[in-house]
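Structure first, commentary second.
With one protein chain removed, the remaining protein chains of the complex are shown where they sit.
Moving on to chain A:
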Amino acid sequence: MTDLLHIKPSDRVLEVGTGSGYQAAVLAELASKVYTIEIIQTLQKSAEKRLKNLGYNNIETKLGDGYYGWEKHAPFDAIMVTAAAGQIPPPLIKQLKPGGRMIIPVGGAFMTQYLILVEKRVNGTISTRQILPVRFVPLTGKH
């Protein structure tokens, strides 16, 4: 998933679904700035602390519904969603820079989901590419 985003050192990346913070740390090694959103408070707090302790100063975390992205820091060069959604959230597409890429698993939780690569062309039009079947926890759940 990281590879499919073609991240450059100057990129600003949004991650939806912080979890333990591991993926945010991976992205932070490649990009200049990482913004990561988590909906579960305990996870968000612990990941924030962990990433700070590890010295990741280029990661900013937030508690919230990832569906709406992070308008304040938009647009992003790349967006990675690490939880499955039933839809591709329009606000995330809006917050993607022209030429930017988003990777997102789409489908029901614990059912067949597809990893989809969304690309916003320079002229603003959107294209998608189904990558492979995957299995993620839901985007908005108690998990």
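By our rule, a contact is a pair of C-beta atoms (placed from the backbone, for glycine too) under 8 Å apart; a residue touches a chain by one contact, two chains touch by 3 or more; residues count from 1.
Here, contacts and distances are computed from a predicted model.
Novice: Could you check which of "Membrane protein", "SAM-dependent methyltransferase", "STAS domain-containing protein" or "Nucleoside ABC transporter ATP-binding protein" matches the UniProt name for the chain that's left out?
Specialist: Of the names offered in "Membrane protein", "SAM-dependent methyltransferase", "STAS domain-containing protein" or "Nucleoside ABC transporter ATP-binding protein", the absent chain's UniProt record gives "SAM-dependent methyltransferase".
Novice: Applying the definition given at the start, please give the residues of chain A touching the unseen chain.
Specialist: The list for chain A reads 39, 65, 67, 86-91, 93-94, 106-112, 114, 116, 118, 125-130, 132-134, 138, 140-143.
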